[in-house]
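Yeah, one chain of the complex is gone here, protein chain that is, but the others are all in their spots.
So that you can tell them apart, the chains are marked A, B, C and D in the order they are listed, and the count of residues begins at 1 in each.
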Amino acid sequence: MGVGFLIAVLPLISFLLAGFGVLFGWKSFKRRSHYFGLVTVGISLILSFYVLFKVMKGAVFSEKWFNWIISGGLSACFGASIDSLTAIMLVVVTFVSFFVHMYSIGYMHDDPGYDRFFAYLGLFTFSMLVLVLSPNFLQLFFGWEAVGLSSYLLIGFWFKRKRAADAAIKAFIMNRVGDFLFILGVVAVFWVFGSLDFHKVFSQAGAVSAATLSLISFLLLGGAIGKSAQFPLHTWLPDAMEGPTPISALIHAATMVAAGVFMVARCAPIFDGSYVLPIVGVIGVITAFGAATIGLTQFDIKRVLAYSTLSQLGYMFAALGVGAYVYAMFHLFTHAFFKALLFLGSGNVIHAMSGEQDIRKMGGLYKYMKITATCFIIGTLALVGIPPFAGFFSKDKIISAAFANGHLIFWFFLVMGALLTALYMGRLVFMVFFGEERFDAREMKHLHESPAVMTVPLIFLAVPSIFAGFLGGWFEKFLKSSVPNHVRELSHSTELLLITITVSLALLGLLIAAVIYYWRKISPEVFTENPVLRPIYLLLYNKYYFDEIYSLLFVRGTGFGLGKIYAFFDKYVIDGIVNGVAYFTSWCGEVLRLTQTGVVNNYVAYFGIGVVTVILLLLLV
Amino acid sequence: MREIFFYLFAFLSVAFAVISVTHRNVVKGGIALLASFVSLGAVYFTAGAEFIGIVQVIVYGGAIVVLYLFALMTMDLKSFGKEPLKTLSVAVGGAVSLVLLVSVLYAGYKFYGGVVTAGISGAKEIALPLFYRFLLPFEVVSVLLLVATVGAVAVGRREE
Amino acid sequence: MTTFDFFVLSGLLFAVGLFGVIVRRNVISLFFSLELLLNSANVLLVGFSKLQGNLFGEVFVFFVLAVAAAEAAVGLAVVVALYRYRKSVNTEDFSILRW
Amino acid sequence: MELNVKLLFPEFFVLTAAVVGILIDLLLPKRMKNGFFATFSVFVLFICVFLVLFSSPFVPEEAFNGFVKKDLLTGLSQVLILFSSLIAVFVSYGFLKKFDTDYVGEFYYTLLFAVFGAMLMVSANELATLFVSLEVMSISVYILSALFRKDYRGKEAALKYFIMGSVGAAVIVYGFALLYGLSGSTLYGEVGRAISTLSFPVLLSLALVISGFLFKLGAVPFHGWTPDVYHGAPTPVTLFMGAVVKIAAFVALLKLFYPVFLPLVSEWGEVFAVIGVVSAFAGALMALRQENVKRMLAYSAISHTGVVLTALVSVPAVAVFSVLFYLFAYAFMTVAAFGFVSLLTENGFKGENLSDWRNLYGKSPFLALSLVVIFMSLAGIPPLFGFWAKFYILVALVKVGKVGIAVAILVASVISLYFYLRPVVYAFMRKGEAVLPPVEPFELGAVAVTVLFLIIFGLFPELISQASIFALSSFLRGII
Partner (left out) sequence: MVSVILLLPLLGALFVALCRSEERVKWIALFTTGLTFLLSLYVLFNYDISKGGFQFIDYGSWLPTFSIKYKVGVDGLSLIMLIMTTLISFIAVPSAWRYIDRRKKLFYGLLLLLETAMIGVFVSLDLLLFYIFWEAMLIPMSLIIGVWGGERRIYSALKFFIYTFAGSIFLLVGMVVLVIVYGSVTGNFTFDILQLSHFKLPLELQKWLFWAFFIAFAVKVPVFPFHTWLPDAHVEAPTPGSVILAGVLLKMGTYGFLRFSLPFFPDAYRLYAPVIFILGIIAIIYTALVALVQEDVKKIVAYSSVSHMGFVMIGLFSLNVQGIEGAIFQMLNHGLVSAALFFIVGAIYERLHTRKVEKMGGLASFAPKLAALAMLFTMASVGLPGTSSFIGEFLTILGGYRAAHWVGYLMALGVIFGAAYMLYMYRNVFFLEPKVLSFKDLDLREFLALGFIALLVIWWGFNPEFIMKFIHGYTASLLGGV
């Protein structure tokens, strides 16, 4: 036990208190449930900073809380092992979580499930903290699944809506697809290394053949893909937007979805020794670019942000793929702030628009909600990568690392992705905050800037979104102690050139967006109605038809389709055989019974036959 | 001479037996049975089992067959109706009987017997083993007859 | 007069009797056949008695005779009683107990 | 001539009592008959149990020139016969109250005659004695079956049993005749000495004797009469047939076959096993959809017979032991089952059909629970008596490596489980009204006692095992 334990367990207390309130319908708990969250997560936040400073000074926390599974050679415990990587994650998680808690007070104010929401938030925070603190694979898996559960609960928070309930199931099951590989990875780790402790495993990683390591890291990667919604398991994340917006900010943007990146960074020694890294990169690039293209066409404010999240996670994966673990983490770090900011900002917009999420029905909101708009724009600039905002530093590092390590194709798509990012974010900002007001009068009445409890978190998140980028150097140094970073040095001139290309492309993107959506020089219909481009547009608009294909292949095919066939087989063949044997037996009985004619002569005939039979039998034996 | 009579009566008993079994008219069948039993008694006689031969005639001929005929009198013979011949029954019955007949004949063929000495066994000769050696079954037979008598009366009496 | 002759006689009687029991539906005729069955054993017993030189076989015949008589009495009583119900002596009419 | 009459004292006691019964029957007014004769018979049988217990020697003893031989096997089976008959008397008492007959006295003393026949049958050590006592028993049973007034079914059953019985008797006598011809004697010991190889005459006689016994036991394909007769006969008589006749026939079989056909034991053992397996299956199959409980129990009896018969394939000692044990269990179960049916039977044969047992539990929980015990014991579900019987048969079979037969009879027992469960289903699970005539306390008591035995011996079978072992060793002493 120790400070790590405290950090992790405090939110759990919040969950339990609020949860019992929900369970027993305690009215007094209901309106106060946010206090539990704020206080406990607040303390955790402070402790996290404390830990961070301690770690910066070179302290190492290694806690063992209690034994978990002991069986044969397997011995796994719950505990905490805090190095620089963990410390950073702790701060990110508690920081975002705290502000999301605060924000939710306002956002969820009128919801009947107010206390339930805070209970879930507590559960999530706890799970995420356990995840990042884990000293071994098994606890990692515990946290991994627990965040999945919280995510499921929160996506399905408005469970009466079918879409929400379905999205929750989709998220959970797609995560499970990844987890299926992940748990096999854990199993493989155990049988290869004989232990699940990170320390022991990583220290032996060098002694294991690359093939074995590749297998393990491939399996682990599966988990990461699922959790971080990478191609091809990415489709759950946009649907997850059915959950309340603070959740999208916390779970589906800042923390949980980044767990995959965290895990791969954590397991860098294994990945480094394997042949899997290029696959990671490819997946990352595909996701980064593909999601960005989809983001161009969406009209739901949260979905655009969700695809942008996908895309940014793709960048992180690309960074991991080229070996730039630290840059991936750095992007994770900055992304957490500005993406949370963006989501919370969109939450304010939605709140103001009485739940409307379609950007075609917005416009010109800047007038009405200046703080939100400003913060949102800051977030956007950070995301697009305009210097000196945080995103610029982190994203640029990734792009140049791809170039430096010789992955030119990666580099090209990532750069193009940056252009697209600017394009869709610009489109979003211009459509939402500027231009004509497309909402109707009823919504007009509601329009207002959000209360302080919802704007303050924005401001607090905006600060790191602006400045976190400058921590790059420190971050790199700090993290080097726990995470390797394989990036070749580039000459200054090349680096400068690359930066110029990236930034100018980003600016170009914004410019195009402005031309189309602000100045309205070109109508978007030019692209969508153009017979050549229309198929492409439809392809993008329908998200490359992934949902449809998966639904056909897996849900309706393998799942329910095969299930129905099997159920039929089970009922009529397997059980049919069982019942058939019974019926056959019964039928035999009926037939035999007919020999019992009631006429005594026949019985005598049987008797006679019997005598003959006995004689024959005696002759035979 | 005995031999001839033996074979003659044996043949007769079998022939009458066939008639009694196959004849449609029960009364005539009964008469044929009586004839068969009497012939059988004669066979025993020729074989030297004189006591048994006499008993056979008395018990079977005198008692049992008469009992049958008496019983028949209490019934309305016209009500017996025609007896349809069941082909399957005949086939099975014939086959089974034939197989058993062959078995018995084969057993007789295999059985080392030789010529039967026609020692005469009258009542005196029989009495010794019957009343000494076979005392117990003999006593039990009396019980059997007692039971049969009482039971036959009880079962056969008209219910009111 | 060999043992085989007795076998032949007894076998024939046995076969005829068994055939009758299987084929005849008329209970009285059936009873006749039963008597023949019992008699077939008697023939054999008498023959063996003569062969073996002791009279145990003939004593046995005596018992069989007694049993046959007793059976005939009881059997006829049952048939008479049944006849009162069915006005028939056909075994096929006595078949409500079946299956 | 060595009579040694005192050895047969129990048999003669019953015989005397029966004859005395004839006399008393003439004197008594009708309304007193049932009560008096029931009490009388109970006393006679009860005393006789003690007579048997005290007179059965461990070292086999002979009487009447060796025509009877008594050992513990005899003694034990006689006790079993007497016990079953006792229950039969108890059940008859209630049954006769429900079903009127003019022949109350006749019923009881004929029953005693039948008991006498059965008792003598298991002591017989000679072919003629066996045959005659067999006939005493059979003819008594024919009469018992036909004795009830306005009871067509009983008479039809009697006729069928009679005809089949006569054929059986003829066949068995034919076999005896051949045996006599082969050996020149009718005493088991002397006949046995003459038989060593399976020549065709021996084979024929063996086949005929086997057929005769199989008929008496009701094994397939000699079983034709069993369902009809069990079904048609008045229930106490069915009870008697099911228990006493079967015990007598089985023990007589043991006592005849082992001394006489000992050298051929492997041959006839196999035959019995084959017939047994067929019977076990056929009986079970035919009972499956049977609505009439008595008929169902008849088919089940065929099946049980088959199971017991298979044990004969084992080594003699084990076979005798397991058969004996099975007979014990079977007697108790049969008595209980038919007693139970009789208890529920009302005028017009209501209560014999499964549908009359609907929701019996609602009417009488005790009876319904007894039903479970009885039928589950018949099915051989532990920890009831029937299980052990099946278990020992199994041990006997496996002991000689006949695993296939063991599996076969167990498969048959699975099939039979279905119809044993049906009464339970009706009594507990189906909705409706059970037929429940006024319950006669004696009858109920008798059934309750047997049910209790089924449980007690199920939990502590050692008592019966020990008794069977004693009987076995006493029996083996006699034939070696």
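In this text, a contact is a pair of C-beta atoms (placed from the backbone, for glycine too) under 8 Å apart; a residue touches a chain by one contact, two chains touch by 3 or more.
None of these values were measured; they are calculated from a predicted model.
Although it is left out of the displayed model, the omitted chain contacts the following shown chains in the full complex: A, D.
Among D:4, D:199 or D:465, only D:465 touches the chain that is left out of the view. Of the options D:47, D:317 or D:421, the residue whose C-beta touches the omitted chain is D:421.
Of the listed residues A:578, A:594 or A:620, the one in contact with the hidden chain in the full complex is A:578.
For chain A, the residues touching the chain absent from view are 19, 22-25, 66-74, 78, 138, 141-142, 145-146, 149, 152-153, 156, 159-160, 162, 165-166, 168-169, 172-173, 176-177, 179-180, 183-184, 186-188, 190-191, 558-560, 562-564, 566-567, 570, 574-575, 578, 582. Within the entire complex, the positions of chain D that touch the omitted partner chain are 361, 365, 372, 376, 381-383, 387, 391, 394-395, 398-399, 403, 406-407, 410-411, 413-414, 417-418, 421, 424-425, 428-430, 460-462, 465-466, 469.
The rule we apply is simple: only the chains that are shown with their structure count from here on.
The chain closest to the protein's centre is D, with centres computed as averages of CA atoms. Between chain A and chain D the centroid-to-centroid distance comes to 78 Å (mean Cα coordinates, whole Å).
Averaging C-alpha coordinates per chain places the centre of chain A 101 Å away from that of chain B. Centroids built from CA atoms put chain D at 26 Å from chain C.
Listed for chain B are residues 89, 92-93, 96-97, 100, 103-104, 107-108, 111, 113, 133-134, 137, 141, 144, 147-148, 151-152, 154-155, 159, each touching two or more other chains.
Residue positions 128, 131-132, 135, 139, 142-143, 146, 155, 158-160, 163, 167, 171, 178, 181, 203-204, 227-228 of chain D are each in touch with at least two other chains.
The touch graph of the protein chains shown is complete. Listed in rising order, the residues of chain D touching chain B in the complex are 1, 3, 8, 15, 19, 22, 64-65, 67-68, 102-103, 106, 109-110, 113, 116, 120, 126, 128-129, 131-133, 135-136, 139-140, 142-143, 146-147, 149-150, 155, 158, 178, 181-182, 199-201, 203-204. The touching residues of chain B, when paired with chain C in their complex, are 2-3, 6-7, 10, 13-14, 17-18, 20-23, 26, 29-30, 33, 36-37, 40, 43-44, 46-49, 51-52, 55-56, 59-60, 63-64, 67-68, 71-72, 74-76, 79-81, 83-86, 89-90, 92-94, 96-98, 100-101, 104-105, 107-109, 111, 113-119, 121, 125-126, 128-130, 133-134, 137-138, 141, 144-145, 147-149, 151-156, 158-159. Chain B contributes residues 103-104, 106-108, 110-111, 113, 132-137, 140-141, 143-144, 146-148, 150-152, 154-155, 159 to its touches with chain D in the complex.
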